[in-house]
Every structure is written in C-alpha cells, then in structure tokens.
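For reference, the structure I am asking about is given below.
Every protein chain but one is kept in place in this view of the complex.
We just call them A, B and C in the order they show up, numbering each chain from 1.
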Amino acid sequence: MDFDLTEEQRLLKESVERLLADRYAFEQRQAYQKSPEGWSRELWRAYAELGLLGLPFAEEEGGVGGGPVETMIVMEAFGRALALEPYLSTVVLCGGILRRTGQKELLPRIADGSLLLAFAHGEPRSRWRLDHVETQVENGRVTGEKAVVLHGDSAEKLVVSARDGKGRIGLYLVDAGATARRGYPTQDGQRAAEIRLDGTPVEAVLAEDGMPLIERVVDEAIAALAAEAVGAMTALQELTVDYLKTRKQFGVPIGTFQALQHRAVDMLVATEQARSMAMFATMMAGEEDAAERRKAIAAAKVQVGRSARFVGQQAIQLHGGIGMTAEYKGGHYFKRLTMIDQMFGPADHHLERLAEAGGLFD
Amino acid sequence: MDFDLTEEQRLLKESVERLLADRYAFEQRQAYQKSPEGWSRELWRAYAELGLLGLPFAEEEGGVGGGPVETMIVMEAFGRALALEPYLSTVVLCGGILRRTGQKELLPRIADGSLLLAFAHGEPRSRWRLDHVETQVENGRVTGEKAVVLHGDSAEKLVVSARDGKGRIGLYLVDAGATARRGYPTQDGQRAAEIRLDGTPVEAVLAEDGMPLIERVVDEAIAALAAEAVGAMTALQELTVDYLKTRKQFGVPIGTFQALQHRAVDMLVATEQARSMAMFATMMAGEEDAAERRKAIAAAKVQVGRSARFVGQQAIQLHGGIGMTAEYKGGHYFKRLTMIDQMFGPADHHLERLAEAGGLFD
Amino acid sequence: MDLRFTPEEIAFRDEVRAFFRDNVPAKTREKLIAGRPLDKDDIVTWQRILNKRGWAVPNWPVEWGGQNWSPVQRYIFDEEMQLAPAPQPLPFGVSMVGPVIIAFGNEQQKKRFLPRIANLDDWWCQGFSEPGAGSDLASLKTRAERKGDRYIVNGQKTWTTLAQYADWIFCLCRTDPAAKKQEGISFLLIDMKTPGITVRPIVTIDGGREVNEVFFDDVEVPVENLVGEENKGWTYAKFLLGNERTGIARVGLSKQRLRRVKALAREVGLMDDPRFREKVAAVEVELKALEMTQLRVVAAERHRKDKKPDPFSSILKIKGSEIQQATTELALEVAGPYAMPYVPPQEGRNEPPIGPEWAAPLAPTYFNWRKVSIYGGSNEIQRNIIAKAILGL
Partner (left out) sequence: MDLRFTPEEIAFRDEVRAFFRDNVPAKTREKLIAGRPLDKDDIVTWQRILNKRGWAVPNWPVEWGGQNWSPVQRYIFDEEMQLAPAPQPLPFGVSMVGPVIIAFGNEQQKKRFLPRIANLDDWWCQGFSEPGAGSDLASLKTRAERKGDRYIVNGQKTWTTLAQYADWIFCLCRTDPAAKKQEGISFLLIDMKTPGITVRPIVTIDGGREVNEVFFDDVEVPVENLVGEENKGWTYAKFLLGNERTGIARVGLSKQRLRRVKALAREVGLMDDPRFREKVAAVEVELKALEMTQLRVVAAERHRKDKKPDPFSSILKIKGSEIQQATTELALEVAGPYAMPYVPPQEGRNEPPIGPEWAAPLAPTYFNWRKVSIYGGSNEIQRNIIAKAILGL
C-alpha cells in the first residue's frame, strides 16, 4: 500500500496546479464564465498541451496512458480552481466510452483538443435512473429527448443512448449539428443543454447492449467528481479558516470563538473523510467485478455528497453575509459542491442503492 | 387556546411535586429500587391518597374525573423523580381498558391502591407490532407467551391479548397467579416479567375485538410517556447546566466554554421541542378520529425519542466520567430516557408509521 | 389548560382565511407558490389591500390603525397569511421603524410617518449593518456630525434589503465617537433622495439583487429626523431587534412549502420512496413541535410584565430557520436533474421553461435561504443569547 505519488504523478500535479494558479484566478474564472461559450478555449488548448485531454488513453491513441489516480489528480486541481471546461464530458465520459468501443481514431482528436463530445443519456423523465431510456433507435436513426446534457451545447459529437427494437439500451455516436439543442448555464456556472433528436442519423454504433458500459463510465465519472469535490471542499475549508483568522468582531478574530473553531474542525473532518472516499473510489473505479465496484462508488458518492453539503453550508454560515455574495469565491464553491452532490444522484439516492445491494461489509 | 393550568390542575401539580420532593430524593429512589419489589408500596398508598390512582376515572368509579392534561402533569412529575411505581401499567394502560369495557367494579380498587394490574400484550416475536398476537384463547382459556410485560411480576390481575378462533385479537382478564411468571429488573431500574399462560382461565372477556381499544390505550400510554420523558429531560438538562456552572477545569467553570454553552442550548431546544410535542400528544390523546390520533401520537413519539436521545447523550458527554457512574442521578435519567424511546417502538419506527400514513400536513 | 383554539379564535381564523383567499391577487399568489420573486408593484398593491381592510398594522396601537388583537389572534393572522400564501408585509416599516417611532418618536414624527408606512406610501429600508459590524453591530462606524440644525452623515451601510425601492432609510449612526461602544449611537430617519446617497446592488449567489450597499457622503439630515434622544439609539435598536425575532419562526410559510414539496414529489413519483417520505415526515414533526413552541411563547405573552423580548424567541429563530432551510433542501431533491439549469428570473418569460417550470427557482431558493440562519442575529448569536439569558451561563 502506497499513498505517495510517483514522480510522474507529482510532476503532473505540479504542472496542472501551476497552470491553474497562473491562468485560473477567480477573476479570470468569472470572465471565462461570462464569455459566450462559458469556458475557455485557450485553457482547453493548454490542457491538451499538458497531455490532460489524453490522460486516460494509451500512447498509441495519442494519450499518456494514465489511470484513475491521474484523473483524480487533475480533477482535484479543477475542483480547487472551479474550472469550467468540458473535461468530464469529453475526456472522462465520452473518452471512456470511445476507448472501449473501438473508436480509436477519434481519441487522438480528443487528446489534441480538436474534438468536443457530450454524453447525451439523461432524459426528461429519467431522474437518476440510468436504465430509464425512452429515446428510440431504428434503422440507424435516433429519435428522442435528452435532458441536462453536460456541455451539450459546445459538443461537436454526441454519445447518445437509445433503445432498439429488442429493448436493448445501446450507445450511438451522432453529429451534434444534426440535433436541436438549447444550451444554458447551470446553477454553478457550467453549461448544459436540452437536446432533441428527430431521426438523427447514427454515425457509429458504439454498443448495442450498452448498459454495462454506461454503468462503468458513470462510475468513473463519479470517482472523478469525487476528486473534484475534494478539491473544492479543501479550498473552501481553507478559505473559511482564513476568514476566521482575519474577520474581527467584538474586538477579536472570530476564529477565537470556540463554537466556530469546533465547527471549522468538523469541516476539516468532513473534508478528510471525503478525501479518503475519493481515494477509495479511485482505487475501485477500475474494479472488474461490477457489483463490488458499484457498491464502492455508491459509498463514495454518499460520503462525498454529505461532506460537500456540510462543508458548503457551514462555510456560508461561518462567512456570514459575505459568503452569500456573487463576487466572493466561497459561494461559488458552495454552488458547485451542491451540484456535484446532485449529479448522477444525491447522497441519499446512493445510500439507498448501497443498502439494497447489501452494504459494504459482510 | 390556553396553556395555563386551571386552579385544580395547579393544585394537583403542586401536591404531586411536594410528595415526590419529600419522599423521592435520589437516595430514597435507589432504596426503593433495591427493595424486593423494586418500587415503594408506601408511595403507592400515598398516590392513592392524593387521588392519582383514580385520576382518569369518573367520580362514581372512585376517581376524580381527570383527563389527559392531569395525566400529563402527574407523569411529568414522575419523570423528574424517576418514579418506579407501576402507574403506567395499572392506571394508564389497564385502567384505560377496564373503564371502557364495563369493568367498573374494579376501578375503585385501582383507585384505592388495592389492585395492581399489568398489560400483557407483547410477545417474544412481536417486536413493536401491536397486531402480532400468537397467544390463543379457546373455551375460556388462554395459552401463549407474553414478553417484557411491564410490572408483570407484581400485578394481581393481567389484561391479556389473545387471538380467538375467528382470528380476532381480544382482551381478557386473568388472574396473574394462574400464570407462570419470571420477573426481572429492566435496564432503567423498573420491573417487567416474562409470562407463560397454559390454559389459564379467563375471568372476564373485556373485548372480543380489541384492536381499536389496544391502539387507543397504547396511544394514551405514549402520550403519558412523552410527559414522563419531558420531566426527565428537563431535570437532566437542568442538572447538566448546574454541572457546567460548578465543575472547574483550566481554572474556570467549564460552562464558560462556548462550545459547551452551545451544546447546552441545543439540549434546551431539544427539551422544549419535546415538551411542545408532549402537549400536542396530550391534546390529541382524546381525539376520536383514530387515524388523526395515531399520526399525532406517532409524531410526538418521534420528537420525544429524538430529543430524549440527544439530551441523554449530551448530558453524559458534558458531565464526563461522573455521568457514567451509577451513584449519580444523571446516568439514571439517561437510561430511563433511552428506555422510554424504546417503549412501544423507537423514534424511527414511528417516523416510518407517520410517513406511511401520509405525514402531518396535507 | 386547553390547547385547542376557542370557538371565537376559530371564527377569527375563518374570517382571516376567507379574506386572504378572496383578496390576494392571483399573480402574486402564483409567484409566492412557485418561489419566484415579487416585484415592487405586487408588494405595494397587497399592502394597500390590507390597509383598506384595516389590517395593515394590526400590532400598532389602535389610534394609529392597530387592532388590539390578542397574541393568539396575531399568531393566527400571521399563520394564515403565510398559508394562503399572501405576501408578508415588509417588516422595515410595519414591524421595525413603525414601532420605534410609536415608542420613542415625537408626535410630529408619528403624524408624518405612521400613516404613510401603513399604506406603503413610503418604502423603508434598514441601515444597521456595516462591512465591519455584523454580529458585533455596536461596532458600527457611520458618523453623524451635528452642524446647527442638521446632521452630516458619512459612512457605509450594507445588506440593505430592497434599498433600490426605498424612499426612506432608518439608520444607526455614531453621534459621539468618544463614548463607549453602545453609547454614542443615534437613530436617524433619512430621506433616500437626499444628495450624497449612493445605492450599489450586491448580487447574491442565487443571482438575486435584493440586498445593497448604501454609501453616505456628506448627507445632510435635518435634526427633526432624530428619533428619541441623541446617543440613545442603541436602546431603540435593541427594542427593534427583539421585535424582529418573534415573527421569524415562519411556521405557516414552512407548512405551505412542505405541502408544495409533497405535491411536487407526488408528481415525480418520489413520495413512493419510503426514504424521501420519511425525510419529509421528520421535518413535519419538527415543524409541528415548533408550532406548539411558538404558541406557548405567544400564550405566555400576556403574563410578561416588561416589554422586553422573550429570550425564548431565540429558540423560534434557531428552529424556524433550520426548518425553512430543510424545506428548501427537500425541494431541491424533488427537482432532480432539473435543479441544475439556471434560468434568470427576470428574462425568459416568453421562452418555454427548461424542464418543469416549477423546478427553476428551487436551487436558487436553497442558496438564498442560507441567509435565514445568518441575518437577524445569526444562529450562533441566538445561542449566545439563550446561554446567557435562559441558562445563566
């Protein structure tokens, strides 16, 4: 057992953090968010140069052959910076599908930053159920509605789930331009889209029986989000401690009040428990036994969601009014953490799944 | 709406509290508990003299015609004193059944203190389900096992639930001496018994279809227990605040530490929320609409159970080691509160019932 | 002891309920149910409907339009207003500066301001908090220097709710910088149209613009706008803040919200999930307990000899805010994935909604509602108050 980063991993971490420290200060982040696309093409190119966009791909696919630990490192840094780029959609979700479905010729284009993708799976009535797909595929054409597709507005190609005549949920590659899209910002300043497909032609059949792959990449995405949440939580927890040290009331820093100190400690404990479970998720993201993997990922989502909620709410409370203002970074962490808890289902949803599957220890 | 006690209620409260203050100091209570019966016959006579044992009975039945508010007053005082006598069993549960089933000749004997009863309903496999009765009645004889019958060891007569040939759960009066009993102390220093009936003759058929009445008296008992819990919680909360004021560490009373102050405040808030719900239970104990009554009582049990747990645990924590010792009153409140939460099912059990019934507001 | 409403109280409740049912403008009611912000016109219109009925300022003395209701009647009135739902009258005039003027103002001030407050002819806002004076309000720095028959006011207030609509602001200003902290503060009424006042909106995390910074740059205020005595403003502020706490349990509002949560959850099938159902029921239990606690505080009012706020009202503030926040979390869970799209409230009225229309305000409401455990004396400050005033710690 070894929690230390390898030399390569340490270098990766340093270079991502340096890039974001230089070019992702909060004011810059707010400017990217206000731009028409809502994120930075320039940073996207910089990620490509650093090799981040091909991180999980093999070298012959234009990638660097990284694993879940490398993804964790990058996502944690993105969490700290509140990065807005479509990394989860393009690299983790769609990249994860394409590299397992023989679409190897597209991977170098993801890796070099020239191809954006989105995972069009959720539907207006699916809520968090992964197996609720009403979209139909027939004779190579897809028809249906996809809801809250992350970064669906900027993607050039979509990986769409659809049910075929045999009732199987498959995965299909389509040209995003051949769909009707309505893009919008999300509560945390990211982007998403509602997408309507009306006989949209299939460019490639990725998997006719796609559920195991859908579950697998969603588990990987949850592990990645857990790391992002830990980055955001850590930064927010530090921001709060700094505030407690500097904000004065009644003639003293408010961090001298024991009730607030203990709250800050509980925030730290929650953050560290989440970090531990993000690591556990990272460790289990590659697990081949799907049942074991799903339980582990569900457990991580529970802990990360609960910690995110607690840390977010307490950070706002300890900041007082300032935490409620749009011009302060703290509130944006809170919003992002709230949305990460929601994504792919909130903590209690996963607790229910975990409990139904028999729990962690037996 | 009037939260003030009437003159009679005020007098009742004062006389019960005076009696207990005089004759139920903690050392006396511990002596009663160690006596063979585990409670005080002398106090039982004193309760009779005060009219407490006939509180809910009409005057012509040897009682004083009190209602749920009067029961609340007495039970709250018992909670404060950690009283050990079989009041709930004899007066609230069995008295509640007998006065509604035409057994009026027994009521004066309850009221004058000469008759003790116990409600033999729960069974080894029933857990908290009121409608799980395996005990059989046939040709006027009852056979079966009854579990954790409160004060079943000292009772002279038992109100036993049993299922007849038609599958109905009825209530039957039997002579306790005609059963096999094994008495024991409970965790909180009260008494209970395991009782085996083996063709025990029925002295009186109280109700052939007894479920509505069972539910009704159990609801009344829960309201009474809620008041008892509030009495115990209030005393424990006060004890804790006193301890915070007197115990010194680091050269100051530990009550000067803000984190402990805020915990004490949360204990107060929990106690007051429980008090409010004990009042609500009192108000709704007489509700004729059984569905409404059950929801209200379930809600009260949830709040009282949760508050009891929080106040009990925090009181021990704030006392440190001393709260863990048998010779200090605080720990006994904690144990009694724990058992009250368990009795008739813990908080979460009632939350489940309440939620299934549609909740409180609609 | 009789914990039920009397027949008279029930008759009163029915009367109030019927009035609200028949008189709240439909579009206002719909916005309240959906959690969408009201505009100025909604608020003014409703206040005038209330005023016409004589119910604009029921808690004031009868000579100024009050109703001489019992504490229970006032409770019923507030509860029914929240349940309807009807807009709650803006507190700044009716519950804050109005009572201060009644208690400490002079006759001229009463005649000048009170009727216009009741009819919302003047929109008031509150100038207490400052960037450096939040929980520690008494450390405020805004100066008011006496020069002849005027005060010259310089400084900054913050978190000023709806200052963008305000005609007047009531301010705590430091008039004696040499005095000790709580002394040397005065209570001034300032016309927002006076030169030297700048209002700058603070955008909040939910995208809202309900709070502001207000800057004072050599603002001249006639001395007749001083309430009570110079340097006694802290006393008046404490009186006001005590009043603020009692209404803050908002039991009726939370009831109305829980009903909506349950209705929407039924719509999306979530009420079939025992886990969610029990989460809702747990909040309902807390709310019922809070309602009873509030009724106890209300009923105890008639036994209180002094006019000081009951420290028990701090319990109402703590629990009330926690429960309100819990309802916004439940709503967020009901929204599911459609909690995510951000739809600015101002624009897009003509566009179709993204997902179900009801989902859009739920996340912003959750974000925005974090404020209720911060403002009006944070929940930590309330715990300090209880520890001292009730527990004697």
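What we mean here is this: contacts are C-beta pairs under 8 Å (C-beta built on N, C-alpha and C of every residue); 3 or more make two chains touch, one makes a residue touch a chain.
It should be emphasised that the depicted structure is a prediction, and the values quoted were computed from it without experimental measurement.
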Shown chains that the omitted chain touches within the full complex: A, B, C
Given B:Asp164, B:Glu238, B:Glu287 or B:Glu352, the one touching the chain that is not displayed: B:Glu352
Subunit B residues that touch the omitted chain in the full complex: 122, 124, 126-128, 147-148, 182, 184-187, 189, 192, 194, 248-251, 254, 257, 259-260, 313, 316-317, 320-321, 323-327, 331-332, 334-335, 338-339, 342-343, 346, 348, 351-352
Touch list for subunit C against the chain that is not drawn: 274-275, 278
Subunit A residues that touch the omitted chain in the full complex: 1-6, 9, 69, 241, 244-245, 255-256, 258, 261-262, 264-266, 268-269, 272-277, 279-280, 282-283, 299, 302-303, 348, 351-352, 354-356, 359-362
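The criterion applied here is as follows: only the chains that are shown with their structure count from here on.
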Separation of mean Cα positions, subunit C and subunit A [Å, integer]: 38
Distance from the mean Cα position of subunit C to that of subunit B, given in whole angstrom: 42
Approximate Å spacing (C-alpha centroids) for the pair subunit A, subunit B: 52
Residues within subunit A bordering two or more other chains: 257, 259
Multi-chain contact residues (two or more partners), subunit C: 380, 383
